[in-house]
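What follows is a single structure, and I will ask about it in a moment.
Omission of a single protein chain aside, the complex is shown with its protein chains in their original locations.
Take a look at chain A:
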Amino acid sequence: MIKRSFFKSSYLPYLLILPQLIITLTFFYWPALQGLIQSFHLSDPFGMQSRFVWFYNYIELFTDPLYLRSIFITFTFSLMVATVSIFLGLFIATMASRALKAKALVRTMLIWPYAVAPAISGIMWLFLLHPSYGVVALGIKRWLGVEWNPVLNGADAMVMITMAAAWKQISYNFVFFLAGMQAIPKSLIEAAAIDGASPFRRFWTITFPLLSPTFFFLSVMNIIYSFFETFGVIHTVTQGGPGGSTNILVYKVYQDGFVGLNLGSSSAQSVVLMTLIILITFLQFRFVEKKVQYTG
């Protein structure tokens, strides 16, 4: 799309787009291409020799039980994070949109965790859920009667990183739900109220369906978030442990590539991740188009 009225110049538009192009070529296209090439090569850790091995790295990857486990872990983790943070965000937003008088104050009190780095959220929850010092850990042991030790038990560690990652994301979802609810025409709600629909009924039959585009958008964003930005949480809290039980895909790329210096495998993993996120992004754009029709 372009403006009907535009400027003509033989050099200026190129000059203006040049910085963006240079920087994307250098730090985006060139590395992406290199990664793709490297994923078809096998090289020794010092990068002295490398030979072309076709799909060897990919075959190795998808027959490696550790990698398959990492895929499973990543999907479980992102599903849990998305579910917890979306529903808590929705719940709080519903309450906040009812509390008309205190809306500004409530928003201020709920918005700031967005600005907290995932890694810092990780540190705080590590303390809260620490088997020997954590107050929440103590509560779990005392009231739920569960033997709780995220340092040794993989499932507990998973719960711990989910809490840390989801906590930070609640405020993000809250902002979108609140905005979504405010965009719903008042007349619709009032009409339903006159027809005798209770507040709960109104929520389920009007608000909830009208929020479905927001829902979809937030699911995509939360999944992308838990796929990539939670690296900091994993690195500060569990380092992929115990026994690889929290080794999500992004962390595995880092571990295999930078710590293990297995360049071929790490590149192949990057390519798989890239494909995944392109798929997710594509899905989102398909949806955004639909949504434009939806709101008319």
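In the analysis below, a contact is a pair of C-beta atoms (placed from the backbone, for glycine too) under 8 Å apart; a residue touches a chain by one contact, two chains touch by 3 or more; residues count from 1.
As a working rule, contacts and distances are computed from a predicted model.
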Fill in: Hidden chain of the complex, named as in its UniProt record, picked from "Na(+)/H(+) antiporter subunit A", "sn-glycerol-3-phosphate transport system permease protein UgpE", "GMC family oxidoreductase" or "succinate dehydrogenase"
"sn-glycerol-3-phosphate transport system permease protein UgpE"
Fill in: Candidates A:111, A:159 or A:184 - the one touching the absent chain
A:111
Discussion item. Touching the hidden chain in the complete assembly: which of A:153, A:171 or A:207 does that?
Written reply: A:171
Fill in: Where the missing chain touches chain A, by residue
1-9, 12-14, 16-17, 19-21, 23-24, 26-35, 38, 88, 91-92, 95-96, 98-100, 102, 106-121, 123-128, 132-135, 138, 167, 170-172, 175-176, 179, 189-190, 193, 199, 217, 224, 228-229, 231-232, 235-236, 250, 253-254, 257-258, 263, 266-267, 270, 273-274, 277-278, 281, 288
